[in-house]
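Missing here: one protein chain of the complex. Every other protein chain is in place.
Up next, chain A:
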Amino acid sequence: MSKVEFNKETGPREVFCGLTSIVWLHRRMPDAFFLVVGSRTCAHLIQSAAGVMIFAEPRFGTAILEEKDLAGLADAHEELDRVVNDLIARRPEIKTLFLVGSCPSEVIKLDLATVAEKLNKRFLGQVRFVNYSGSGIETTFTQGEDGALKALIPLMESSNEEKLLLVGTLANNVEDRFKKIFKNLGISNIESFPPRQSTELPKIGKNTKVLLTQPYLSDTVRDLKHRGCEIISAPFPLGIEGSTEWFLAAAKAFKINELKVHEIISPLIDRAKLALESHKEILKGKRLFLLPESQLEISLARFLHNECEMDLIEVGTPYLNKDLMKEEINLLPDNTKIVEGQHVEKQLDRVRESNPDLVVCGMGLANPLEAEGISTKWSIEMVFSPIHGIDQAADLAGLFSKPLRRNQILTTKTLVTH
């Protein structure tokens, strides 16, 4: 392991909670519905995070707890029953309904597992109910996806068929690219989790080789291991380096000759390197500060340093699973400062002191930092944009070069006005 400096920090945070992941999960599985059992705040959060009303009728909603629901829990269960009935009558196309726990439902100990169990019996053959918690007292942002996927694992049938399972939500086009490349490598039995339809869950077993596409799936990985799956240890497929290592790790697990991998992906690498050049010109030597939000920060830091030659000031992450991140951390430059957790005020003090060229941060902080003259990139864009794979390396770099390019345009006096 390289000489990486680990720090932990506690204090006030500025991070989305796990409920927010509904916003991309509902797009991935159009036959699923996410029902948050929470407060008006939860409803308002998802609405605000979903770009403030971009969908006419979204596939997520909130069962808002009211005073009378808090008085007696038995009533809350009945009320939830009623809401679910209404919802299913209105949306008969729903195949899977996620009951999503929130901070208030966790605090009042609303037993969503029991509710889901009862509803499963009642709607047998029509709708499946699963429950997980996206509460902000337990999860941050992307951990919501971890919870949702973990909740689906018990529904996955067993199979001893040899297969490659890609785990973590990907953009459809990226997923298609990956599958094509794996087929060219000679791995033809590939499935994705989560699938594009919630009902088409892959079967898993001892010959399932799991390749993670996202770094925030600690609980899911643990449960997949329990089901006998083999977890392929690799960095994450962000950037040319990460993706190459990722393909190589998969190939090794399937006993495919390394030379074949290089033969197939080297044209892709050449092309990507070419595309990366113009972004690198802008990013090279620029100083980067990553605030914690998505858990993608370590992989992004690795890509932006190793391939775009940026200097890393601080790499924040809301949560660090050293085991899952082992391969990534090995690729980081010496003396990288990793900070797990957050004290947002102290962290912002460090941002100002270090005067970075670019800060990766959540949406609440972006404009205030811009107003101080610091360029920013929103973390949430990483989970919505197709950024994985060799073909996307330049697009990924583009997300970071764009704010810098923009500020260059806006601050350069190019027009002669006299």
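The criterion applied here is as follows: a residue touches a chain if its C-beta (ideal position, glycine included) is under 8 Å from a C-beta of that chain, and two chains touch if they have at least 3 such contacts; residues count from 1.
Please note the rule applied: contacts and distances are computed from a predicted model.
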### Query
Which of "Cytochrome bo(3) ubiquinol oxidase subunit 3", "Light-independent protochlorophyllide reductase subunit B", "Oligopeptide transport system substrate-binding protein" or "ABC transporter permease" is the UniProt protein name of the chain not shown?
"Light-independent protochlorophyllide reductase subunit B"
#### Entry: Identified contact with the non-displayed chain, of A:Ile137, A:Leu155 or A:Leu274
A:Ile137
## Note on the structure
Missing-chain contact among A:Ala32, A:Leu80 or A:Val174 belongs to A:Leu80
### Contact residue for the chain not shown (choose from A:Ile204, A:Ala250, A:Val351 or A:Ala366)
A:Ala366
### Residue in contact with the excluded chain [from A:Gln47, A:Ser233 or A:Asn306]
A:Gln47
### Message
Residue by residue, what part of chain A touches the chain that was omitted?
### Response
11-20, 39-41, 43-45, 47-49, 52-53, 56-58, 60-67, 69-70, 76, 79-80, 82-83, 86-87, 103-104, 106-108, 135-138, 140, 345, 362-368, 370-371
